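The complex appears here minus one protein chain, its other protein chains still in place.
We just call them A, B and C in the order they show up, numbering each chain from 1.
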Amino acid sequence: MTEKPQLSPSQGIEGEKQYAEVTEKWFEYPIVVHPHHTDYAGVVWHGVYLTWMEEARIECLRQLGIDYAQLVALGYELPVIEVNLRYHRPLRMGDRALVKTKVQDLDRVKIHWDYQITDWESNILYVSGRVTLVGIDREKGKIVRKLPTVLQEALVKL
Amino acid sequence: MTEKPQLSPSQGIEGEKQYAEVTEKWFEYPIVVHPHHTDYAGVVWHGVYLTWMEEARIECLRQLGIDYAQLVALGYELPVIEVNLRYHRPLRMGDRALVKTKVQDLDRVKIHWDYQITDWESNILYVSGRVTLVGIDREKGKIVRKLPTVLQEALVKL
Amino acid sequence: MTEKPQLSPSQGIEGEKQYAEVTEKWFEYPIVVHPHHTDYAGVVWHGVYLTWMEEARIECLRQLGIDYAQLVALGYELPVIEVNLRYHRPLRMGDRALVKTKVQDLDRVKIHWDYQITDWESNILYVSGRVTLVGIDREKGKIVRKLPTVLQEALVKL
Partner (left out) sequence: MTEKPQLSPSQGIEGEKQYAEVTEKWFEYPIVVHPHHTDYAGVVWHGVYLTWMEEARIECLRQLGIDYAQLVALGYELPVIEVNLRYHRPLRMGDRALVKTKVQDLDRVKIHWDYQITDWESNILYVSGRVTLVGIDREKGKIVRKLPTVLQEALVKL
């Protein structure tokens, strides 16, 4: 997250509100905070955001015509190889938020998904980050040097 | 994790083994991979590592004389404000591993915990990363500019 | 689940299809199986169903005008005191299902939620069960002998 130095964590928690720079290119996945997402502090436990980020990726791919379960059946996987997250302010039980994601960079091997989790209405930023995946050939257990064409074409649309 | 550029993810999955640079300063927390940690790919789901990293932090603090539940009862919390993880190779069901952690930098406000998850015996590296926390005054909901003395003194020992 | 003896587990997994007896009284909560819900066997890990059942309860209450986070803010909680589940067949990655729930019995103290998790279209039964809650006064840490009126009235509608 070195590309967003303006968001210091202390500002994120104590200071003035940050606003997410949303363009029309983000895929938006709505979530609601339920009791099982929270911890003793009454806020979302920090690892839970990764479940929502995964759901947003899968649903984004689905909208592009890629069914992830079918991709796996075809012999591919997209494991996560890197996670970089910044927590700006916590979501609380009952909160509704949007998990916004887009494919920022796409080289032959890695797929970088950028994320902003914001308030439904006001674009207040809760979490920002990047999750990086690679394509794997399940049988060989190796990174594929070229993503399946159908996936490559779908991701380029993003 | 810009400080470990030598570990490219493709090497991590396909290439030769990486070995963790372990010093005697790491706190070691042993874990075993059980079915509920795995996903459809037969490996540990990427978010699960954050549960083990938290457990290692808490147990490391306990060894230093800090009971986290008591710290919370005293009015403090240590929320996570940043997570940076690299996944070098996956752990599988039945695997035993060590979650190694140490406090790398300690400024007045942030606590940086470095991590290496390695094989029990061979120091093969599975996951590396850093988790950054801040101290919070629960009542005021604000970052404390100075950690509780008992915590500050315990962390310095690390 | 003594009231459903006709559903033997071996039938549930090997035998002919079971069909859920759905009435118009069930509240239906749609879910999708994502990678983080699955385990090494490629199916939903058995504890995950409890997260969906909780979400269905909360959303059912919301539709009745009860915001659970507000109920907690008012000083009440509804902890689970009993869970009885039968797993008839497993959900797999990418599956879409309906979590159907209704309040079956409501005495002064306990709230019994019945559940059937079925296929979206065909009513094939995946999981059935019952989750029992009580109302708790958060401050006193005691079971309330009478649920808050607003909750009592809402539940009676079910």
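Simple rule for what comes next: contacts are C-beta pairs under 8 Å (C-beta built on N, C-alpha and C of every residue); 3 or more make two chains touch, one makes a residue touch a chain.
For clarity, every value in this text was computed on a predicted model and none was experimentally measured.
One of A:P35, A:P79 or A:G135 touches the chain omitted from the figure, and that residue is A:P35. With the whole complex as reference, residues 1-2, 9-10, 12-14, 40-41, 43, 46-47, 50-51, 54, 72, 77, 79-87, 90, 109-110, 129, 132, 134, 136, 138, 142-143 of chain C touch the missing chain.
Listed for chain A, the residues touching the missing chain in the whole complex are 35-36, 38-42, 45, 47, 93. Residues touching the missing chain, restricted to chain B, are 32, 34-36, 50-51, 54-55, 58-59, 67-70, 72, 92-94 (touch as defined at the top).
Note that only the chains that are shown with their structure count from here on.
Chain centroids computed from C-alpha atoms place A closest to the centre of all protein C-alpha atoms shown. Averaging C-alpha coordinates per chain places the centre of chain A 21 Å away from that of chain B. The centroid of the Cα atoms in chain A and the matching centroid in chain C are 28 Å apart. Contact with two or more other chains is made by residues 35-36, 93 of chain C.
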